[in-house]
Structures are given as C-alpha cells and as structure tokens.
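With one protein chain withheld, the remaining protein chains of the complex are depicted in position.
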Amino acid sequence: MFIVLKPGVSDAERERLLSELRAQDLTALAVTGNGERAYGLVGPSSLLETLALDRHPLIEEVIRDSAPYKRASRALHPEDTVVSVGGIPVGGERFVVIAGPCAVESAAQIDAAAAAVAAAGALALRGGAYKPRTSPYSFQGHGPDALSLLAAASVRHGLPVVTEILDAADLEHFRGRVGALQVGARNMQNYTLLRAVGRSGLPVVLKRGLSATVEELLLAAEYILNEGNDGVILVERGIRTFETATRNTLDLNAVAWLKRHTHLPVLVDPSHGTGLAELVGPLARAAVAVGADGLLVEVHPAPAEALSDGRQSLSPDAFARLMRELRPFVDAAGRRL
Amino acid sequence: MFIVLKPGVSDAERERLLSELRAQDLTALAVTGNGERAYGLVGPSSLLETLALDRHPLIEEVIRDSAPYKRASRALHPEDTVVSVGGIPVGGERFVVIAGPCAVESAAQIDAAAAAVAAAGALALRGGAYKPRTSPYSFQGHGPDALSLLAAASVRHGLPVVTEILDAADLEHFRGRVGALQVGARNMQNYTLLRAVGRSGLPVVLKRGLSATVEELLLAAEYILNEGNDGVILVERGIRTFETATRNTLDLNAVAWLKRHTHLPVLVDPSHGTGLAELVGPLARAAVAVGADGLLVEVHPAPAEALSDGRQSLSPDAFARLMRELRPFVDAAGRRL
Amino acid sequence: MFIVLKPGVSDAERERLLSELRAQDLTALAVTGNGERAYGLVGPSSLLETLALDRHPLIEEVIRDSAPYKRASRALHPEDTVVSVGGIPVGGERFVVIAGPCAVESAAQIDAAAAAVAAAGALALRGGAYKPRTSPYSFQGHGPDALSLLAAASVRHGLPVVTEILDAADLEHFRGRVGALQVGARNMQNYTLLRAVGRSGLPVVLKRGLSATVEELLLAAEYILNEGNDGVILVERGIRTFETATRNTLDLNAVAWLKRHTHLPVLVDPSHGTGLAELVGPLARAAVAVGADGLLVEVHPAPAEALSDGRQSLSPDAFARLMRELRPFVDAAGRRL
Partner (left out) sequence: MFIVLKPGVSDAERERLLSELRAQDLTALAVTGNGERAYGLVGPSSLLETLALDRHPLIEEVIRDSAPYKRASRALHPEDTVVSVGGIPVGGERFVVIAGPCAVESAAQIDAAAAAVAAAGALALRGGAYKPRTSPYSFQGHGPDALSLLAAASVRHGLPVVTEILDAADLEHFRGRVGALQVGARNMQNYTLLRAVGRSGLPVVLKRGLSATVEELLLAAEYILNEGNDGVILVERGIRTFETATRNTLDLNAVAWLKRHTHLPVLVDPSHGTGLAELVGPLARAAVAVGADGLLVEVHPAPAEALSDGRQSLSPDAFARLMRELRPFVDAAGRRL
C-alpha cells in the first residue's frame, strides 16, 4: 500500500501522521522523487486494510498495491530512473551495450578487448577481476591487479568499467576505478554484500539469481535502495530450468514484467543467458525488442583461448557484426545505440 | 550421421548399399529435397563409427552429427521449409500472424473475432473446437459444431483455420474445414496422435510440451515427418519453470536454437507464453527479432467475458495496436507482415 | 465445496435440490461410498459463496474446500480406496511391489523376469508391450505379441500384469490379459485416452506427468473417475527439474501430500524416479517410510543387455536384495510385504 499526502501538509502534520502509523507497527518509507509526499507502507497487511486511511484528513490518495517492494516500484514513481555509469546514462533513450571479456587475463588481453568493443560502439567495459567460480581449483581472477588493468583500459579507450565485487572488504580497491559495481547471480541474496554496496554510493549492476523470481530480484534491489543508493540497474541473465540445449533459459518475460513494475533500468546478458556464442546475436536483438535498456555481452580477443566462458564469448568481428545487426532493431524501438 | 551418395550412383547401386547397411542393423532414412542422394543413418552409434563409410566407393560425403532427429535436421536440408496453410506460406519471407479466440464460443463471437483479426492484418484464424482442459468439469469446447462455425468464418473473412485436434477419430470433421491441424502441448508426446496427423497429409502445427526439451520437440516432429508428411510447423509456447509471475516462461533461446538446427518453420505463442495480455506485445516483438516465422495470438471480442484464457487474450483494439507496433520490427528483420 | 444431505432426505427432495442447483449453473457430483448423501459442487466459485447453502433445510453440512477435484478428494471419502489388480489389493495393508522389465523383449526374457520377481516376493508383473519412445526410430515394443507373452507369464507365475496402453483402439488386446492398464507420464493429460480407460472398467495405474503438479494429477484421475471407474492408482515417478545427476527428481513430498488429499492408492516408481540402479534401493525404502502403498520397479534378467532403460534396471539378485532390505521398513510402517 502507498499513500500520498495532500499538498500543503506541514512538516509537523506529516510527523504526527508518521508517528501515528509507527504506533500501529507500520513503517512509512519515503519514496524519492515525489516531493516528500509519497510513502510506501510496510506492515501487517491485515492491519493495512482495517485502517481507514482513505478518510484520513492529511491523505490525498491511497494506492492499494500488495507488492512487498516499495522503493523499486513504479506505483508512485512512474518515470524511468536513469543511472549514470561513469557518465553514461543507463535507462534513458540510449540503448547501452556493455562489453568485454569474462575475466581480465592480461594487460594485452583487456586492452585489445576494450579497443575492439569501443570501436564497435560499446559504451562501457565489462571484465572480471574477482571471479566467483564453482570450483575452488578454477581460475579465480587476478583481483586488485586486474582492477588496475581495467582502470588503465578504461582511461585509454574512454569506457567506464563494470566489474563484479565478491567481498565488501575489497570495496576500496574498486572506488575510483569503476563506473559501477556488479553483484553477481550467486550473490543476489547475499544481504551483507547488498547492504555494503548500497552504502558505497556507487551505482550497482544487480544480476538475477539462477532461480530467483522477479519479485525476489526487486526485493534484492530494495536492500540497496533502502541504504539510500538510487543507482540500481537490474540484469536478466537466464534462469535455471530443465532445458540443457542452452546453458540457461533467458527469461525475456521477466524483462517485460520488470519494465512495467519497476522504474529501474533493466539490462539483458545474452552471453550467460544462452551460453552459446551463435545464439547471442538473435537474443540480443530480442532484448532490444522486448524493451531492455541495454546489454552485457562477453567479448574476448580470442575466445578459443579464454580462461573462462570461451564457448559463449564473441570475437571482435562477431561483436562488430552484432552491433551492426542490432541497429535497425534499436531504431525500431525508438532508441539510439 | 548422414551420408550423401556420389552423383550418378545408379538405382541398383543405391539399393545394394542400402541393403548392406540394413544387414548391419542400420536404417537409412531418405532426406527429402536432396535428389534421393542424402540419407540419415539410424542405428547403434558405436557401429556407425566403426563402419568405414568415408571410404565407401558410392559415398561422396559423411556428415558426423549425433542428433537423433534426421528428417527435421538442417544438416542435409539447409534451406528453410515453407509450409502452406490454406494457401498462406509459413516459413518464408512473410511474418505470419495467426490470431483468434482460445475457444469458439458462438457464431457471433467467432465471426467478430475473425473480422477483427483480418482487419488488423492476421493471415489465419485460430480458435478451439476441442479444448484439452485440466479439469473434466471445465468447458470442453463445442466440437464439430465449432468446426462448422470456424469454417464459415474462414470463408467469410478469407482466413484459413488452425485448430487443435485431440483424437484421431475426429479427423474427418477437420478435413476440408481447416488449413492446419494443431497438436497441443499436452499431446506433444502422444505418439498415436502424432502418427495419425502425420498420415492425414494435412499441415500440422506442433506445440512444444510444457517440459519438453528442444530435442524432444524435434523428435516429436520426426514422428510426423516419418509418416511422409513434410508440413510441420513448430511452436514455442512457454515452458514450466519456478517463476510464477508469468503463467509460463517463454523460451526464445529455443527459437534461435531451433532456427539453426531445423529447416521447419517456428512460430511463437506469446499469449500462453506469458499468460498476461499486457506482456503479449513486447514478447511478440521479441519473437520477430529473435527470428521466429510468425505468431499465434489469442484475441477475443470481449476478453473479460471469455469462457477460457481471458486474462491473456487481447481485445480487437489491443491486437490492432500490437500489429502496428510489430511492423517496424518486422521491417528490421527484413520480412513482410 | 461439498454438501452432505440430512439423513432421511427423500429421493424427490434430493432431486428437487439438485435441480435447484442446476438452475444456478452448478453441478452436483455424487461422491461414491457415502450413501448417496454427499455431493461435490462444481461451478463458479463466487456463486458458491453467495448461495446460503448452510441454511438450506435439506443440507446437513457444507464443507468449504476449494480443490477443483471432487471424486478423488478425501474431503468426503476419508477411508482409503483399495483397488484390486487381478485379485491383489492395492491401497490396503499390504505393501505391493510390482516388478518386471521395461519392455517385453522375448518369451524367455519375460518368463525369466516373472520367475525372478515372483520368487523375491513381487505381487504383480510389469513389462511394456507398447512403448512410448522419444524417437520414432527406437524400439517401440512388440505390441499384441508381447501382451500374449505377458499373459502366459502371468498365468505361469501367478502374477497379474500391469502394462501401458497408448491407444484406446488397442483396448481389446488388453482385456482379459491384464490386471490393470497403465497410462504413462507422457499421456497423463491425453484426455481421449483417460476417458477411454475410464469407460473400460479396468483398473488404471496413472503415472504423473513430467511437469504435472499434484493437483493436475488428481484432475487427470478425476477424468477416469468421472466415467464411473473407481479403480485408479496413482504413481509418483519423478519430475523434471534442473538437476542432472539423476534422470528425474523423485518427489516424495508429493506422495505425502497425495495421501492427505486423496483416498486413491499411491505407488512410487524409484526406477524412473532416479534413473540409476544403485539408487533404487534407498529410494524404495524412503517410499515405504513416506507412506506409499507400493512400488513399480524395473527388473531385467540381464540389465546390461536390455533394449531400453538398462541403466536403471535391477538384476534378479539386486531385486531380491531390495526386497530383503525393504522388509524392516515395511514392518516399521505397520504394513506387510
């Protein structure tokens, strides 16, 4: 449930109302961008129904909406949120392609990747410094050294960096070097990390968990928003189903659903979403058409030699082709690449 | 495994080779459209590897392909198959939209639906005469009477009909009245029905089962093709996953995968694929972009009064808007509506 | 919703009440075994709530139960239904093990299998005559010849036969030869077949579909019960999930849930449920403990040579061991093997 106060309600009146609600075990969460008049109410839903809020003298409107997320909801925040990632606006008119290798392997590799994706029209650079790997014996990423290499490539090619953080204790290594922190699918419900990236003030690219519902994704975003950080970008990256022909099942229903229910930008990762380089192009085009705000794409200078995810990575040539083939669909969607 | 015979192999030579293979417990399935020179080999895979077919004097080429489907495969049939549904070519340049109500409810309802979808640019009419319903107490469709109403609407509005068959015993009611038989998701592995529709000679629209893999879908198609019926059209209509925000999870990965692995046309059903009228538009656009050959869309003159599936049906106005919004994406895909 | 009429309601009064309900578009389904006093009401649920049935002079009790299945429900049929399969009572005190090969391959094979399972304590024989195979090129079963072999083995070893029917047109081949018809997982929502086996009057062993919910399983049973056939036995045989270490995920939650919500017997198939012979024993013991009424187990005289499902079939020795290891758990459950 949401409430909107009448125009002209004084600070004192507002405080009195909020304390009345608190006395009933209800919390009123201020929803930003509404002139301090809109609140999401959290509390026992039975109670919400019995309170006669519709007739309260200070309340102009009551919006009945049973969704448990409040700050992420479009209900009182109809306009799209645009998040700036190192100066690149995500969620606005531009369709933003963020590309780069699964992992930073060497200075030469990340530089070649950055040069290639910049040339083809990507607006930001992705690449893993800390890699969450299923096995402790797999390559875990080059850590802070990789962050330095990313920062150098970022400056040289004019691309802000998006890269995953696994441990809040590493936050200082990221600050000043990245345009946005990424929280990976495995950590979507790592609430310690969500709160820490929330408090960091940096933009956060939040990937959907392998078996998370869209409602759970919005509640994970809510943990970040609730720390006062409005810069949350959601990513659909495929869910786990019975189908084994593809690595995951890219859920584009989720993108359309999210665009209706939240004001936050939504990206699509067709690389993890399919696991097969040859399917990345068609699914990238579908992501544009379904209304996504951009893409995360894995590009490696030499996919066959990649230390991880080679099977789903595009070569620079294949990525340039993808960008060319994307253009008419971006036009059809009324956006710009 | 596939083999291609050398040009100029005589009938007698071919028969000798085929009987050699049979003697080894291998079956050679002729793949149509290759001048009687291409065969898919079915048999124990260990045997296939040990036979020195590469060096056989009558064989020009051996294609190692472990897929269990043969006639549905693109391996020896690279060009797209175009299936004529009552004169409408499905699988060619045109993007074919088939629309209509979940079930035929009355003469007035199906006529209004047909008029609306024809006006908006649909090329064929869908509508259920026999309905497979989870509960025996739900409306089961008006059967042969509904087929007559469909046939009348078909003639009046110039739209061939696509409608579901549940029982091979009803086949004669369909013949002469429909452009294509539909086999529904629940019957995708009803082999009795697949063989019967295969033998019917009528085009078949085959929907993917709720938890069928794409390989299983192609093997279901193979049952129909194996009866000598080349007119098979596949439909992705959403799979069953853990996500409950949408009725099913529309698997557009599957469409891209199918377009690479089979020459058969592939349609998308965003109505069942999402279960929510407000998501049909964005997913329809995504279907165009991912490379589908057309759509199956539920349209009802008055969705709120529909006897079934009202929540996912479009009104005539919403359908007309969907068609308008589809156009730039169909253009981007280099096709025609 | 269910209603129970007052004792002593006359036939005329009952008819009057039923026609009152019909006039409101409600159907009252007689629930067997309640002295013609209990009815399940089917119709628009909003209507059900507004009718003041609690105060109706002929009605003793109204049971609010929103489940869409009526005849399968325990709500008015608290006692367990016992179904006789060729004289073997399924659903009563005995824990009934039905065993045999995936497919009937030869007279010698089925005879050896029947001898082995009878010696180890199985009470009925399973074995496929008609096999639903994913590929049209796989072994499809020996059909009517296999039914004759099953019948001969049945007589020789004193084991009634349970075997799958794929096509209602084959029903006459089954009659007189089998103790129960099996409807397989792929056909759980083949309503044509469900109605036909319902009308056959033979007991039906109904397997849960690969992605069917337990409610859908009960509604499939309802199709059979609704034809006047009370002999329905349910089978949990594993569902399709993301896990690939086992062929399917055996859902023993479903067994416990079913035993609370329906009076029909419930068997477990640990062979298909795991796909791995080495896991059949532990899951069979778990099935006893969770409250199942029996098992369907694949046993082959020589699993390594089986034409199908060899990986999940037990040898005669392994089956004999399974039966020995089952015994203390059957005792613990207060039942008899």
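Lettered A, B and C in written order, each chain numbered from 1.
Heads up, the rule we're going with is that a contact is a pair of C-beta atoms (placed from the backbone, for glycine too) under 8 Å apart; a residue touches a chain by one contact, two chains touch by 3 or more.
In this text the structure is predicted, and so the values were computed from the model without any measurement.
Residue in contact with the omitted chain (choice from A:Q109, A:N190, A:N229 or A:S271): A:N190. Within the complete assembly, C:A245 is the residue of C:A12, C:A52, C:A245 or C:A304 that touches the hidden chain.
Contact with the chain not shown here comes from a single listed residue; of A:F2, A:Y223 or A:F329, that residue is A:Y223. In the full complex, chain B contacts the hidden chain through residues 211, 240-242, 244. Although one chain is not displayed, its contacts with chain C can still be listed: residues 211, 213-215, 238-239, 241-246, 249-257, 259-260, 273-274, 276, 278-279, 282-283, 285-291, 328-329, 331-333.
Although one chain is not shown, part of chain A still touches it, namely residues 27, 29, 42, 68-70, 132-137, 166-167, 169, 186-187, 189-193, 210-211, 216, 219, 222-223, 226, 240.
Everything below uses one rule, namely that only the chains that are shown with their structure count from here on.
Look at where the CA atoms of chain A average out and do the same for chain B: the two points lie 36 Å apart. With centres defined as mean CA coordinates, chain C is found 47 Å away from chain A.
Residue positions of chain C touching 2 or more other chains, listed in rising order: 211, 240.
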